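One protein chain omitted, others in place.
Which chain is which? They are A and B, in the order written, and residues in each are numbered from 1.
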Amino acid sequence: MAKFEYAPALESRTVVTIRPSYGLFIGGEFVESTDGSSFKTINPSSEEVLAEVTEAGVADVELAVRAARTAFDGPWGRLPGAERGKYLFRIARILAERAREFAVLETLDNGKPIKESRDVDIPLAAAHFFYHAGWADKLEHAGLSGASTHPPRPLGVVGQVIPWNFPLLMLSWKIAPALATGNTVVLKPAETTPLTALLFAEVCQQADLPAGVVNIITGAGDTGRHLVEHPGVDKVAFTGSTQVGKSIARSIAGTRKRATLELGGKAANIVFDDAAIDEAVEGIVNGIFFNQGHVCCAGSRLLVQENVADDVIMRLKGRLQTLRVGDPLDKNTDVGAINSATQLARISELTEIGQAEGATRWSAPCALPERGFWYAPTVFTNVSQSHRIAQEEIFGPVLSVLTFRTPQEAVAKANNTRYGLSAGIWTEKGSRILWMADQLRAGVVWANTFNRFDPTSPFGGYKESGYGREGGRHGLSAYVTTGATR
Amino acid sequence: MSTTVTGRRAAADRRIEVRKTYKLYIGGTFPRSESGRTYEIHAAGPSGRFLANAAMGSRKDARDAVVAARGVLGKWAAATAYNRGQVLYRVAELMEGRRAQFVAEVAAAEGLTPARAGKVVSQAIDRWVWYAGWSDKLAQVLGGVNPVAGPFFNISAPEPTGVVAALAPQRSSLLGLVSVLAPIVVSGNTAVVLTSEHRPLPAVTLSEVLATSDVPAGVINVISGRTAELAPWLAAHQDVNAIDLAGAADADNLSWAELERASADNLKRVLRPAGDDTGSVEPDWSRTPDLTRIKACLETKTVWHPKGH
Partner (left out) sequence: MNPTTATATAREVLGVGALTNASLTRWLHGLPGVDHVGADARAAGLATRSIKSTSKAWAIDTAISMIDLTTLEGADTERKVRSVCAKAMAPDPGDPATPQVAAVCIYADMVPVAVDALKGSNIHVAAVTSAFPSGRATMAVKLTDTRDALRAGAHEIDMVIDRGAFLSGRYLQVFNEIAAIRQECALKGTHGAPAHLKVIFETGELVTYDNVRRAAWLAMLAGANFIKTSTGKVSPAATAPVTLVMLEAVRDWRTLTGTQVGVKPAGGIRTTKDALKYLVMVNEVAGDDWIDPAWFRFGASSLLNDLLLQRQKLTTGHYSGADYVTID
């Protein structure tokens, strides 16, 4: 037994009240479903049922879209930007006030460590609203107009579908810019993580947001499809799997509906022989084990320069022994639960394939709880470019390690993928960072850091990682039109 | 004051209010002028009733303010843009809380009806919010990567110029003041503000808001007094990096050209008052601004770095 054991340091659950069941948030109120059904959402670390949630049916989607349209054609559409901005400032401040409540709820519903919900997810979500609040009355300065003489105008009703890995944060990435630019929203949270979106509805009420500006409809794949395909939706924003992204792109083809898609990735985290080695190891760990690896931009491939590969891998394994896997509500937990049984099965399947392909598997020795969905942080070495675990997104705490000899080879291997969301570069040499950044076909390049997000910093991918950017000045353009007509 | 029996009885029934002392705001505290001087402030309009004795700032007060502003500049400029935006937004929250006080003071200072004063105060608060929301966007709008003809990464970014002196508008005692002050500090500069000479009281109340907000001591310093006496000292001060001459319009005994000449000694960035030729006027503060005032106290830094393996 280690000399210094940490006793359990549980964050209290009492700060948040979870209702036994939730309706749909349409037109400023919680309403019962018309033609839908219900399903349960569970805590993936214990499989405890948290609440019953509505699965919105076709008629529900229709109601929500109509409520959004009414708000757009009515009070919201007529509101000056400065007044819109003040609503968003209110929302940002309320999120900051209720931060603890949201963090605990996010951890319960998603399975991620409380340390992450508290220190990353919730603060960034509040910051996202704060940043976009200030744009609402400054759109003419955002450089969106291009050659057009018309000031930027909203598109109308936006249908937004978000994933389960950063529920509230993804909600803020979608709703904040949409509202700042004057649109109204119908948002569907992921089926395994609806609760913080439903609590967000309360924040909208506390902020006195006009009815119908934000509508939250819960459900699964079908609900999302009905929303995206609804003719009353002017723009679709989707974050999720590449497969679903492609089907959305197909479904809007031939219409005037615009879309932004933020999809999967298989990012290369590239470590050179002159990297600041201790910080690089932290960056590798952060890159793939932060949020249990449930990150589209995760550094799921480590490309390490061959002449330092043994040393880096040795240090990495040593570092992984201090990662704490366990109860997400424990403030000392580093790696939480896998979000669902489905995801756990997928991770297990792909790691079996990895072993079968001939890669060498190593997992951090850790005791996994009995109930719930868990996976030990795992590293595959001796991975080749042609292995499936080097090409396919696992979306779990599994790292594939490959080597390279020269910067050119690193670039070639990093780019040799259908994806292009992000990349990491670890070297102390500035010119190499900038040269690599130029060569890498990825929408986000992190040098000597990883998984850093900011409302001012545009995020999005190349190739099959999707198109469009979220955040920053660039992220506004997806939500406006500068044409004389729509 | 009435001297009839009825009047005296009425006076005795009326509660005596605790009147505010109006002092300077320097380095986060409220000192009287080191010169010990004050001057009378009267309400606008024919009644001209006595409002208060405002501190009459001296050149030494101005000097101390510059020292305070310089001392905290490093910290304010190094704060994240997000943090500055949050701090400034909080100022607006507190202004909203003091609405009634601002409305009364602006009405008295400018001779406005309560309704009109209310509108002006709303505009002032909204103006502050507008500027607060610029903090984390300026670099994106005013900076960018430059496509130089060579294997170099090249980026231009705006930076605050340093300590900025400002002559607040003479007529618009709150909205004009906010419109001159907020653009200075949003980007990380620190400020020494000379209030309107005859309408300084809303500025002092704003100082009280600043003192109870999260704005670090010394970031904003507010000095009431005779514009013609104090402005030349700030214009000639070698440790002031920029000066906004808005308050030269309608100031007693003041030539803005002289101030600009004095500023040339250390090449201060000068923002001239609105107007044509040698004239100066106070603009219409109710119009939504553009980025001119913010840009007036920004420098642009351009950095190069080779790109190679």
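Basically, a residue touches a chain if its C-beta (ideal position, glycine included) is under 8 Å from a C-beta of that chain, and two chains touch if they have at least 3 such contacts.
Remember, it's a predicted structure, so these values are computed and weren't measured experimentally.
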Under the definition given at the start, what are the shown partners of the omitted chain? A
Hey, which of A:Gly28, A:Gly264 or A:Gly283 is the one touching the hidden chain? A:Gly283
Residues in subunit A touching the chain absent from view: 2-9, 115, 119, 274-279, 282-283, 322, 331-332, 428, 448-449
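Assume only the chains that are shown with their structure count from here on.
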Just give me the whole-number Å value for how far the CA centre of subunit A lies from that of subunit B. 42
In the complex, the residues of subunit A that touch subunit B are 82, 85-86, 89, 127, 130-131, 133-135, 137-138, 141-143, 406-408, 430-432, 434-436, 438, 455-456, 472-473
What does subunit B use to touch subunit A in their complex? 81-82, 85-86, 89, 126, 129-130, 132-137, 139-141, 151, 153, 288, 291, 305-309
